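Every protein chain of the complex appears in place save one, which is left out.
Chains here go by letter, A and B, matching the order in which they are written, and residues are numbered from 1 within each.
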Amino acid sequence: MSNLSDRSTLPAEPLPPCQVACPAHTDVRGYIHAIARGDFEEAYRIAREPNPLPYICGKVCAHPCETECRRGDVDEPVAICALKRFATEQHDLSKGHAPGLTVAEPKEEKVAIVGSGPGGLTAAHDLARMGYKVTVFEAYPKVGGMMQYGIPLYRLPRETIDLETAPLKDLGVEFVTNQRVTDVDALLADGYKAVFLAVGSHVGRKLRIPNADLPDVWLNTEFLRRVALGEKIDLRGRHVLVLGGGNVAIDVARTALRLGAAEVSMTCLESCTTQPAHPWEIKEAVEEGVQMFHDRTFKEIVAENGKVKGVRCVKVNFRGFLPTGAPDMDEFPETEHVLPADLVIFAIGQGPDLSFLPQDGSIAQTPRRTIQVNPVTLATTKPGVFAGGDAVTGVGFIIDAIAAGHRAARSIDAYLRGLDPASVQPPEPQKLNDLQQKTISHIRHLKREEMPMLDVNQRKFTFDEVYLGYTEAQAIRAAHRCLTCGAGARVEETKCIACLTCVRVCPYEVPLLARGTANVPVDQCQACGICATECPAKAISMKLYSDEDMIKQIRDAVRKAKYNGEPAIVGFACRYCAYAGEDANVVKASLPANVQTIDVLCTGKVDALYLLKAFEFGADGVFVAGCLEGECHNDKGNVHAAKRVAYVKGLLDELALGNARLEMFHMSPDQCANMAEVVSTLITKVKELGPSPVRRS
Amino acid sequence: MIKAQQKPIAEIKALIAPYHRILILGCGTCVTISFAGGEKEVGLLASSLRIASAMEGQDKIFAEATVQRQCEWEFIDAVAEQIQQADAVLSLACGIGVQALAERYPDKVVLPGVNTTFLGMAVEHGVLVERCRACGDCILGLTGGVCPIARCAKNLLNGPCGGSQNGKCEVNPELDCAWQLIYDRLARLGQLDRLAALMPYKDWSKDYDGGPRKIVREDLRL
Partner (left out) sequence: MKVGSNLEKVLTSGYFAATGELGPPKSADPGVIRHKASLLKGYVDAVNITDNQTAIVRMSSISVGIMLLQLGLEPTIQMTCRDRNRLAIQSDLLGAAAHGVKNLLCLTGDHQRFGNHPTARGVYDLDSIQLIQMVKTMRDEKKFACGEEMDVEPRFFIGAAENPFADPFDYRPYRLAKKIAAGADFIQTQLIYNVPKFKEFMKRVCDLGLHEKCYILAGVGPIKSVGMARYMQTSVPGMDVPEEIVARLKGVPKDQVRKEGIKQCADIISEIREIPGVAGVHVMAIEWEEAVPEILELAGLLPRPKV
């Protein structure tokens, strides 16, 4: 009817909040949508694309994405991290860690990376793919940085780290372990054209309070590293008090518990609501028996004869840290008390060891004793030397370091090609607006899937992994909770004739009239697809699928269904319900070859045209399997589907093809296993009618 | 707007029977809004007719296109090439569009795929009702904004007939009695006295009884 509007002139689309919140801007929506429709390899591919460490992140990512997830405004956020883990668990590693990954022609330039944490590994990965010769220097025996020497085993089994680092060697990255770099200039002199400093933040801190130097006053980083290096530390019978309330403090406490400590407690400045550790970490620690003492400042390690007896604390109302780094708080008089302990572990923060930087100050530091960089390019004050990760930002998340690794790789590549590193960094993405209350009111509530965990009594004595991962059905249910933000309907304004169909059929009351055409606000659309299917002007399209894709799938399905002289049956099955039970993929695979199903996320997306097309391509029978009435994910998608089926049945009668060739089934996930049986009722009717008289040449 | 309904497939099949290459031409305005002849309906009809053709062992070729308004030469000309390539054009526009095509392409067979039904509106999604008969002499100002010409089965001008019951029309109980609506509206407006006045004979010459109508605006003519 009219030319498609030129999308290239449109401003960049706003991205879902999860994707914006992810420092690596992972296409979360993309991989969750793929899981939701049962395409797990595609999910892994999408999750892997911006992240060379998806297996690790699937287990221990701090997932800032979930905090931003708009499902959280409806009920609870989507379990994004657990779903990433599920995608990695489903991935067939024999196809490679990154199937389809391209590697550029080898280049001459050598790049040195100092530190093998997530930042260093990511930069190494990217630069190797660009063709550079990359050497990673690691001070400790094994690669992984804080993932290897900080994160406890019960959260991240070390095989997972090995699994992620092995492919880097295949990319040609050289790892030099047990080698602490002490002279950056020497590296440059040695022929490395660029250096990326990703040394992490491995130095714990103590408060300067009396007795802090006693042998039984330990440091978080050292303690965790010793455990990781395999040292047998026996804490049986000990009463451990961890000073600090962050995630590392929790790791320390739970590790102490697993080393046999009789009692483990934690104390921190913050209250139970402001404690910086993630709430779920706190919950799990408390479940395991860690005791929490909030709102306290520590005055002195109480000791007798060099033996620690406890920590003298005072109750405070902590309001945060002042710019000077000092706590902003009032001490409550006469609240002084001693928390008993015979081993105290400081976990109040940590910083980088920058002693290796050149003495001449050519690589400048910040007043916070981190490496000073240009925040856009990560260039330090020395040409050719870049830095990122915790050594620059202070303690951050793995995914922050991965993002820094990407940034550094882009900068280094630009630098080596004589370009301005600032010019190659992508702009910050724009985020979708919040959901409106009206939209929220229409969204079906779905309970978040609990992550299966080791029983608390079992787990607190071992370093076995606590999280067990989702089953397939759990993962699919969890993925169905995704609102596929921003992937909804778009209106082609030149085709829209403002007929108001979308305004009238939207179950979420999203479309509006604006400037004479319909407008489906991208930030509110729930991507149910009903408006696109009902639009009489074909002015609405969906981001994640198109008529062309569907018609191609239908054509393929009819071809595959023509098997062994049996009636060729094509089904459109809703992945939210009819096709969402335990082992849906198994059910799908077990259907006879003459029954081919096309998965849809809600039958509201099944256009009347698709049904006709299946017959046009020669199908003998067609069915739509949607949710039970009243159970539709999108309120009325299955109602629309049933009406379209009825309409097309009328056409089939007009065509003398027989309306019994088309059926709508309403099924719950429990009935998924009976799919073959349900379809057999259709097959019987189709057999009575005989083969379709539509024969395509 | 103009409302239309697609013809039964059997009738369309009979219309296109003599032709091999058929262009199904939709119209992007009124018939799209009335779910009879827009791009979506073109697709559905094309697929149905392909099925019919294949069932009968024919190899008819169906092309699909939709223009913004078939009642304007300029819009039709946008698909001139496709029209020329077809043996016949099956128009899903209203009768105006069909005739515009016939007039613009004097050598081309043009067939109607829809029945142009009435001038009306959607009172709810999927429910279209007649509101205007284009009688050429609007009296809505006298009847409380409810038209007895379009909405009364007998065009009564002086009140309801004896078949008005419970506010419904005896001819079609699914339709409201126009005169009940007029009465209710005038009652609300405090203008029931208007009903006492005898309405004069209607001047039907301004309707089709005066012959095909034409409006000429000399001030606009080029």
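Definition applied: contacts are C-beta pairs under 8 Å (C-beta built on N, C-alpha and C of every residue); 3 or more make two chains touch, one makes a residue touch a chain.
The structure presented is a predicted model; accordingly, all values stated were derived computationally and were not measured.
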- Note on the structure: Here the chain that is not shown touches B
- Task: Based on the whole complex, identify which of B:Y19, B:Y105 or B:W204 touches the chain you can't see.
- Result: B:W204
- Determine and list the chain B residues touching the chain excluded from the picture. 153-167, 170-171, 177, 180, 183-184, 192, 195-196, 198-202, 204
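Criterion: only the chains that are shown with their structure count from here on.
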- Message: Could you list, by residue number, the parts of chain B that touch chain A in their complex?
- Response: 8-10, 28-29, 32-33, 35, 38-41, 43-44, 47-48, 50-52, 54-55, 59, 65-68, 122, 125
- Message: With touch defined as at the start, can you tell me which chain A residues reach chain B in the complex?
- Response: 1-2, 495, 497, 499-501, 504-505, 535-538, 608-609, 612-613, 615-616, 651, 654-657, 693-697
